[in-house]
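Omission of a single protein chain aside, the complex is shown with its protein chains in their original locations.
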């Protein structure tokens, strides 16, 4: 096997430079690469274009990178719940490209499947269609959308091994799986780096071939955005 | 949950009619839906178009349906090892559409992802490209290929539950997974139908929403095409 | 006149045995509470769940298990988890039978606007554009008029669109209406105590009233 293990987030993010495009996994605050986000702040890389379904909240997730003004452009489907985001967007400091969620996920996946563009009905007849090719196929209209080209993808998994194989946990899989396959260089942080041979080959979500660097993360906060419960009977 | 269980293969195949297009899972003889193939022979449905990576061998797999002359057309990537196939093809009784293996698998998958056509570089400059649209994208040529439209998909899984969730075993996953998502009606036969709740949600390969009918198979022969071994030390 | 729960309760009747259903945020979420016993449906959450269950018991929340509204949820027996690309794959392939969502405006040809108000902070369309572009059946749950008292059922949407020619049915506090393929809102039921005249007054788009319109029994 090929060993993809690096010591920590700093080492994993080597080569990320000002102005690059990066994918960042997670849905809301669920399954976000907490260690890598902290390392990016420490590193201070500027003018990043971030492909991420959401932009975190003011004091957690990608919101932290907005506070430090390291993000030039967000490519997301939903960016509510973030005052600093709103301020930067309204002031023109931050560019925002809003993409339908399914289109966003599929543009990540297609990068990992080597399919450079694809048709989807999402957004036909809306402002999302402006400037895009519309193709009618068997009586239905589709927009042509492009696979993303991101220099780095940064994802968070539950378990991983030195070969880079990943297993995600519950809905923390979300965008992490398609993004883990869609970056030119993919960095994975995991809650638990397990010995080679411990993961069951049939249960692996992302095969190690897609992963370039993997490290054991630490101190996961795993913050809950909307804690909804019912009383115990 | 919605209950997808039917009693047996006969019930599972209700509605398959002469002239229909069906996907049949498996790679070589690995992971083929043995019970469903037997039931199709009993049923005697004629003029089938079969989308399947291979055509079985003379006395097993889809080869059995060739013996009974129920297949009008095969859409496959590789059809060697089958004398009756050869005879029918050379005599003109059987139509054959040869499709590159990756294109074949992706045409199944795209049906399950609702993407009606997609570009692939496979086959550019070859006879596979004849009659197809060629698109140059960022300096590279791609063929436009269509998602399959199959009335039925028939697959074999290792474990399944009444909700239709499937788990495949080892390389018997092959075409079974993309086909299980690509049929208008999908029939799954499983080695083991387990109680609801027994499959781990994170380990499910095909979510039950894609499966219309599921049944517990029996008497699996699981024939090996090329038994290659090394002596025990 | 229906309250939010009444709207949800009425929509729940449109949910049939064997359906896979995606519920949007707000009133649509309440629909889950009114699905009758014996009607087996599976709730899809587009962040990657089939078989979503109720909120967890206090103390049993799992940060890794949330729904598309980012609320902590549970899984029912027989549920499955998948990634976001597959989730929208099954939506795009029309495996999800019914989508129920809110709207700011619906046009008489079934166009829907529910994601953006010019001049206001835009939060994004999330998965709404994908859902409305692909679902076979789309029911809108909303108030008949906006806060300014203006009809939300229009000849043509004023707000930026989420999708076109997609809404099949609308349930408001006043009425149940079908959106006809040839255009127009056909009045199907009146909410308890609401007259046809009230509905006419609140509907700016073409309203089609045929014969006696029954009052709904809720």
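Read from first to last, the chains carry the letters A, B and C; within each, the first residue is number 1.
Please note the rule applied: contacts are C-beta pairs under 8 Å (C-beta built on N, C-alpha and C of every residue); 3 or more make two chains touch, one makes a residue touch a chain.
Please read all numbers here as calculations on a predicted model, not as lab measurements.
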Visible contact partners (per top-of-document touch definition) of the missing chain: A, B
Option from A:77, A:101 or A:165 whose C-beta touches the chain left out: A:165
Of B:3, B:38, B:101 or B:203, the one touching the omitted chain in the full complex: B:101
Footprint left on subunit B by the chain that the document does not show: 27-31, 53, 76-80, 86, 89-90, 96, 98, 100-106, 108-109, 120-128, 158, 168-178, 205, 222-233
Positions on subunit A where the hidden chain makes contact: 1-3, 111-115, 161-163, 165, 181, 196-197, 199, 201-202, 204, 207-210
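We adopt the following convention: only the chains that are shown with their structure count from here on.
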Comparison of A-C and B-C by number of C-beta pairs in contact, larger one: A-C
Remotest chain, subunit B as reference, centres from CA atoms: C
Whole-Å gap between the CA centroids of subunit A and subunit C: 29
Distance between the centres, which are taken as Cα means, of subunit C and subunit B, whole angstrom: 36
Sites on subunit A at which at least two other chains make contact: 106, 120-121, 168-170, 173
Residue numbers of subunit C (touch at least two other chains): 75, 81-82, 85, 89, 91-92, 134
